[in-house]
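A single protein chain has been omitted; all remaining protein chains appear in their positions.
Chain naming follows the written order as A, B and C, and within any one chain the residues start at number 1.
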Amino acid sequence: MAWDRNQMAERAAQELEDGMYVNLGIGIPTLVANYVGDKDITLQSENGMLGMGPFPYEGEEDPDLINAGKQTITELNRTSYFDSAMSFGMIRGGKIAAAILGAMEVSEEGDLANWMIPGKLVKGMGGAMDLVAGVRKVIVVMDHTNKAGESKLLKSCTLPLTGKGVVNRIITNLGVLDVVEGGLRIVETADGVTEEEIRAATDATIVT
Amino acid sequence: MAWDRNQMAERAAQELEDGMYVNLGIGIPTLVANYVGDKDITLQSENGMLGMGPFPYEGEEDPDLINAGKQTITELNRTSYFDSAMSFGMIRGGKIAAAILGAMEVSEEGDLANWMIPGKLVKGMGGAMDLVAGVRKVIVVMDHTNKAGESKLLKSCTLPLTGKGVVNRIITNLGVLDVVEGGLRIVETADGVTEEEIRAATDATIVT
Amino acid sequence: MKKVYDNATEALDGLLHDGMLIAAGGFGLCGIPELLISAIRDSGVKDLTVASNNAGVDDFGLGLLLETKQVKKMMSSYVGENAEFMRQFLSEELELEFNPQGTLAERMRAGGAGIAGFYTKTGYGTQIAEGKEVKVFDGEHYILERGIFADLSIVKAWKADDTGNLVFRKTARNFNPAAAMCGKVCVVEVEEIVPRGSLDPDCIHLPGVYVHRLIEGQHEKRIEKVTTRQREEA
Partner (left out) sequence: MKKVYDNATEALDGLLHDGMLIAAGGFGLCGIPELLISAIRDSGVKDLTVASNNAGVDDFGLGLLLETKQVKKMMSSYVGENAEFMRQFLSEELELEFNPQGTLAERMRAGGAGIAGFYTKTGYGTQIAEGKEVKVFDGEHYILERGIFADLSIVKAWKADDTGNLVFRKTARNFNPAAAMCGKVCVVEVEEIVPRGSLDPDCIHLPGVYVHRLIEGQHEKRIEKVTTRQREEA
């Protein structure tokens, strides 16, 4: 029984500690906000906001208040707004404790690819290159394999990189892996998943 | 009859045009503000203010409101405050139209020295190096000669430089000179002062 | 010195020429200079290079200038949500210089602050770093990025006084201050021009020294993705 999207998000939320300022990427990472519980977490939206609140009630959407995924959001009583230069200043300057991001591929050396598939799909890196270069801890949350059943944890990435040697921890539907000297180390397996199943689904070197 | 301090300031004020943002240094340059008349001039104080007003009335001094010379001042209805990084960003970025500064020495190539006399006097450059490197026009206002009667307009400066090739125009008690190809050019003489008197009091090359 | 103009066309008069570099504020459709963009489209100026985080959507924001093929090159971090942008890029009708979002913001600020170049870790070891100088500081690799010096900045703010002091609102601030700083000339559109002295001088986000021309106008302020939550029943 691998984890589903919500269980992955719940597991990722365990990475967050009281008092942290955190940036959550689009997709599963966004769900992490639902699982922080009592912890005092401040969410950064890299388009210029700290203290991101939940979606607004219908009819209360404000076109001047969106997150980095362009969704309408709300503010909290701790919220501050600032411009993009300051926003990425705090990201590059290491003031943001952690980023939780999705990925297309991660290599055993912590390389991350998540911004384009040459000739097919071009999203752009947005703020991801700055985030992985700047925040103190980079946590990737993604499915362990792609739709074709191929491992997304590779010996080396095949797609253009977002960052080189930047990923610290990977949370997949099968478990949790850390980037360590020589490859990836299995930290935890999802309920009912064995280390052997993770090894079988992983192209990257697993070290013990 | 050479110009006195106030006449030099009055002459310097003629350099200012409607709509300009201007930085005035300490000493005679500060007096320039008294002679702008109807012109719409906004004064910058490089410690973080645009729209510097006059000194406060007695009893209305505010310790949080000083100019770059540490004097108490007031605000106007156009005033804005900002931090030192932004303040010098606008200076280096060429947003300030002109700086009017005092000097110890100016060379015929537009070099400026006004921040220290080795072994004797150390003031520090403060914001002067940034101003002369960044603003669009640098105007020096100073006496033509020092207390020993020696020219302050030199072939080359003897004191540590504030900026190299940065001065555009020099207003002294004897007249107005521009830094041009090959030396200084006399633009104007003070009332009753002859070009010959200026030449005699000037060590720098005078070109015609 | 009158900074206030009647409308976008007048405010841009004499400033547009083919092949120019324009820096635009805004993020997605939030805080974009929509009136100035429309006036630029109507002017017919072409071969533009536009530095902007993204290009709006197909039929709003900078997407309007892509639709009319007035843009030769974009300097952006993000293409997503604009099908025409991606199509023109993939078919090589449009040049695209990818900039990481923070690098783009910092490059604009740098240009406006007289910083010709700076060293950042962002993008080291990626294709963004190709052809750029790499330097090691304290054992870490940094790449050299250049300041952007634009011919024109187009900016959207919330309020201004007639000296051009600007206030932005919530996340509509985004790239606007940095874009404003890096232009030789900066034209700003606001929702309201207020009397001098009615803005708190401690809360002016961008001082008037950065602003050359100014218009007030009606803004559509379209929302790209409306997301809401259910109201709990009492």
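One rule holds in what follows: contacts are C-beta pairs under 8 Å (C-beta built on N, C-alpha and C of every residue); 3 or more make two chains touch, one makes a residue touch a chain.
As the structure is a prediction and not an experimental result, all values here were calculated from the model.
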item	value
Displayed chains contacting the withheld chain	A, B, C
From C:His17, C:Lys69 or C:Lys135, residue that would touch the chain that is not displayed	C:Lys135
Of A:Gly37, A:Pro54 or A:Gly94, the residue in touch with the unshown chain	A:Gly94
Of B:Met49, B:Met104, B:Ile171 or B:Ala204, the residue in touch with the unshown chain	B:Met49
Among C:Gly80, C:Pro100 or C:Gly114, the residue in touch with the chain that has been omitted	C:Gly114
Residues belonging to chain B that touch the chain removed from view	45-49, 54-58, 60-67, 69-73, 75, 81-85, 87-89, 91-92, 111, 119, 122-130, 133-134, 160-165
Contacts of chain A with the absent chain, listed as residue ranges	18-19, 21, 40, 42, 44, 50-51, 75, 77-82, 88-96, 133-134
Touching residues on chain C - with respect to the absent chain	106, 110, 113-122, 135, 137-138, 140, 142, 146, 167-170, 173, 200-203, 205
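Rule of thumb we're sticking to: only the chains that are shown with their structure count from here on.
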item	value
Joint neighbours of chain B and chain A, given as chain labels	C
Longest centre-to-centre distance from chain A, chain (CA-based)	B
Selected interface, B-C versus A-C, where C-beta contact pairs are more numerous	A-C
Centre-to-centre distance between chain B and chain A (centres being mean Cα positions), rounded to whole Å	54
Inter-centroid spacing, chain C versus chain A (mean Cα positions, whole Å)	27
Distance between the centres, which are taken as Cα means, of chain C and chain B, whole angstrom	35
Residues of chain B whose C-beta touches two or more other chains	none
For chain C, residues contacting two or more additional chains	109
